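Working notes, structure below.
The other protein chains are all here in position, but one chain of the complex has been omitted.
Then we have chain A:
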């Protein structure tokens, strides 16, 4: 899968590989021994956050789980 920043796709793949392994083999099994992916995540984030700024994608200030207010049922 491509990244929104064309130059970041390789870094994304590297991070995804590390994360998927950690997620299935450590995180889900309750192993809290720490995240082996911090370096590769940092490299990937540096690239993708730059691409987001350059493309003016409106992600800033969007609260986590933002629109999760009570909603009317129609």
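A few comments on the model shown:
As a convention for this text, contacts are C-beta pairs under 8 Å (C-beta built on N, C-alpha and C of every residue); 3 or more make two chains touch, one makes a residue touch a chain; residues count from 1.
Here is the rule we use: contacts and distances are computed from a predicted model.
Of the candidates "Centromere protein O", "Inositol-1-monophosphatase", "Glutamate decarboxylase like 1" or "PRELI domain containing 1a", the chain left out of this view carries the UniProt protein name "PRELI domain containing 1a". Although one chain is hidden here, its contacts on chain A can still be listed: residues 1-5, 8, 12, 15-16, 19-20, 23-24, 27-30, 32, 35, 41, 44-45, 48-49, 52, 57-59, 62, 64-68, 71-74.
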